[in-house]
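My structure is below; once you've seen it, I'll send some questions.
As you look at this complex, bear in mind that one protein chain is not there, while each of the others sits in place.
In this document, chain identifiers A, B and C correspond to the written order of the chains, with residue numbering beginning at 1 in each.
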Amino acid sequence: MTAIVRTLDDVLIAPAHPGRGATQEYFLNMGPQHPIAHGSLRIILLLDGETIRKVIPVPGYVHRGIEKMCEHLNYRQIIHLTDRMDYLSALMNNWAVARTVEKAAGIEINDRIETIRTIMAELQRIQSHALWWGVLGMDLGAFTAFLYSFRDREIIGEIFEEIIGARLTMNYIQPGGVMYDITPDFADKVKKILSYMKRMVEEYDTLLSGNVILQERLRGVGILTQSRAISLGCTGPVLRASGFAYDLRKVEPYGAYEKAQFDVVVGTTGDCWDRYYVRIEEMRQSIRIIEQLIDDIPAGPTMVTKFNTKIKLPPGRYYNHVETARGVLGVFIYSDGGEKPYRLHFRSPSFNNMWAITEIAPGWRIADMIAIQSSLDLVIPDIDR
Amino acid sequence: MDFIYSMTTCTAAADVITLADRAAAAVDTNIWLSILYMVLALVGIGALTAVLGVVLIYAERKIAGHFQCRLGPMRVGPHGILQTVADTLKLLLKEDVVPASADKAMHFAAPLMSLMATVLVLGVIPYSPILQVTDVNIGILYVTAVSGLGVMGILLGGWSSNNKWSLVGGMRAAAQMISYEISATLSVLVMVLFAGTLSLSGIVQSQESGWWIWRAHGTGLVAFVIFIIASTAEINRTPFDIPEGESELTGGFHTEYSGLRFAFFFLSEFINMFAASAIAATLFLGGWMPFYIEGFETFNKITSLIPPALWFLGKTAFLIFIFMWFRWTFPRLRVDQLMRLEWKILLPIGFINLIAAAVIVLTKFYFFPV
Amino acid sequence: MDAEKLIYTIIALQPACRVKDQADRPAIEVAADNLPEIMETLRNDDRLSFDMLLDHTAIDHEPVAKFELVYNLYSTLHGHYLMVTCDIDRQTALAPTMSMIWSAAHWQEREIYDLFGIRYEGHPDLRRIFLEDDWQGHPLRKDYKDPDMLEFEK
Partner (left out) sequence: MTGQIKKEIRKVGLKDIPVAVVSPLKKAQSGLCALASLAKGMRLTFSYFRRPSKIVTQQYPENRATLKFPPRYRAMLKLIYEDNGYHRCTACGLCDKACPNGSIKVITRKGAATGRVELDRYIWRLDSCVMCNACVQACPFDALEMGHEFENAVYDRRLLVFNLNRYAGPPASVMLKTEESLRPAMMEKRDRYDGPVPLNGAQIPIVKPLISQEGGL
């Protein structure tokens, strides 16, 4: 057996004309510039009329070689690159690298840092899911949802801006702590946001979830069974919607998640509707987590290492992961003992989730493709890295 | 001069005199007056198209903005009132890109056809007793026929662009608009049964003692709802905007259109919305008839003081607002769901409604006096 | 199952595995020839049942002319993790594919092929994934030189 290397041209073989009276299949290029691409994702569809026969994703339009860049930066400098992978859960990406480095270097993190990290990460999860909700609405034609979600994102963005100084690419969670301490009125402001977001999630339900058109569009569409989801390496809400309760916050609690009571939300069938509603419920669970943690943030320093000390990992292989808004972000570091990683690899959730469309989309229509892709909640820079 | 005079003083009870009537009457006595009326009609329809385009697009953006907690256009002119003018200028100045492998003639003709079909409808709508270009005695049939032509423009545009997205959009449009035409026509027929005439002016005048939506023993209300749903589909607006479906088909049939040609498609969409609202107002909401309540003479007198043209515009504007409200609330249906809604739900209801209306009219079994 | 017992079970099943040091979780090292067989055991054995390939990556050990393949496995049934490493020759850069065992390996191997140039035998659709088909070289190799790559003047 030998390895046969192919090119895209080998895959895109024009279907033969089936003869008179039959329908001819054709290729349709969806992206890289397409409203559904949410960035630059090219998906080639083989269609029969409007029915999808085959899906060929062609990622790579936002590939920046972050892993190569990381090999030239020290462990503190890597953090800012992770902001730019899954920009909607930048803090959780920061946390993934910080956690791996801390565990490898043996840096003990105090409770205050862990609690602040958890609260911030959960705030961002709400923000990320809110944006996803709006984008799903927009993809399915309800543009108003998009603007409502952006309005709510701003509210959370403002608290980030106040504590961290940035809204999107924050570089906040660093090995050994967090960049800034919280402000004294942080708890009050967050509580206000939570009570506001609670109302807004209800509103999301009124505007879209309850809407019969949306339910018709999502229910029963694009079913991903549990065994396939596991084999495909799907994680996060996509896997949980298929009925498997794999949530790192619960399975191997990190941060302050152990201190909080919350449920892992799972779906029953794994269709688009489950993926939709799992995320809506997760917003509620995130609100729950923050509510439990916000009142007693322990005292202590917010940075346990000095910024200018070099972090050196003992030689070895380190793998650690956190649950981002999209799934499991794993960080694999191979260290040769220096202050820079010899090899650093990100197991990004969107990259693995994306390939589920190749399995679940065939047989559905173009319009369902939109719903399926939206419900997977892909962030293209996270796929391409 | 009597034309101007009657325009200001006309009441609901006045006799209907269309511009065509005036031109015909003047043909023997004063040919120039006749020509003046014809020119007036042409210019009037042209101006109406342009003004409607500007106003409706502005209204759409402003209303969309307020639905979405935004302000809408605010930059060009006070409260962005000149935004549409600026956009029109932009579209006029833009390069007219035609795909190399497009069918040039069809590609050119499609937007014109689309706009023509909608503008032709404007000619028979009774805006007020004396503001109507011509009152065809088969008016509503003419409206149905002409608006059916619009699908040809969209289909041609989708086909001639030689783009797969456009083709899919065009095919979706054809399937959708032809299907929903049936439901729209069925609900129109109910009104024709009650009014006993196909003339639009005749239908308006038949509602002197009350609007059909109330008076038709429930069948009017059902027909109204069906008509609104069907015309939403016919004018390609959310939740039935699948021929465009900008997040699915990147613009559908007008993917390959730019500049002025795109403006034509855009304009025809908005004129279409006005036409559909105007027809609905005419058929179900009494057209230019004021709102009367039996027995409340003072109230009726007050409502008669409002000019009929304003009544008509008010009703039409209300319906247009409803269309916009739909658009900025609902997600879009899928192609097969759309067909299911039409063939399995709307069409049977429409038929039953028509039969019910026919039975009521035939047996004269009125629950309350018509 | 704790780490020690897990490793013990694996070695009892497949004596060809060796315990890998320098890893922060249970890790075994296998030879490239035994890889498919061992992976199948890991996947199908009831006590192990590693049914999820979380991550697959490679390390370029340029000084010793080796590529190291790293598989991070997770068992949804038992909830344990395992890191599997496998050294392959850097010159030939041929490795057996895992895409028949875990579907996730399909594109994870494509990514490694794209960035490291490791070709997977038996892979059904081995194409570049991020870079275009006519890209020269494989960027994550340590000896990769891009003519357009700019270095900081530090």
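As a working rule, a residue touches a chain if its C-beta (ideal position, glycine included) is under 8 Å from a C-beta of that chain, and two chains touch if they have at least 3 such contacts.
This structure is a prediction, so every number in the text was calculated from the model and none was measured.
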Contacting the left-out chain in the complete assembly, out of A:Arg6, A:Lys54 or A:His80: A:His80
Selected residue (touches chain absent from view) among B:Thr18, B:Thr49 or B:Gln68: B:Gln68
Candidate in contact with the missing chain, chosen from B:Ser114, B:Thr232 or B:Thr329: B:Thr329
Residue of A:Glu50, A:Glu281 or A:Glu323 touching the missing chain in the full complex: A:Glu281
Contact with the hidden chain (one of A:Leu207, A:Ala256, A:Ile290 or A:Ile311): A:Leu207
Touch residues of chain A, complete complex, unshown partner: 73, 76-81, 144, 151, 154, 161-166, 169, 171, 179-180, 203, 206-213, 215, 219, 226-227, 230, 241, 243-247, 250-251, 261-268, 273-274, 277-278, 281, 285, 307-308
In chain B, positions touching the absent partner: 63, 65-71, 74, 325-326, 328-330, 345
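By our rule, only the chains that are shown with their structure count from here on.
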Distance from the mean Cα position of chain C to that of chain B, given in whole angstrom: 64
Chain A and chain B, separation of their C-alpha mean positions in angstrom: 45
Centre distance in Å when chain A and chain C are each reduced to the mean of their C-alpha atoms: 24
Complex interface listing, chain A residues touching chain B: 26, 28, 34-36, 50, 137-144, 147-148, 151, 207-208, 211, 213-214, 216-217, 365-368, 370
For the chain B and chain A complex, residues of the former touching the latter: 64, 67-70, 164-165, 168, 238-239, 241-242, 245-250, 328-337
List of chain C residues in touch with chain A within their complex: 20-25, 27, 51-55, 57, 59-60, 68, 70, 72, 76, 79, 81, 83, 85, 94, 102-104, 106-108, 111, 113, 115, 119-123, 125-133, 139-140
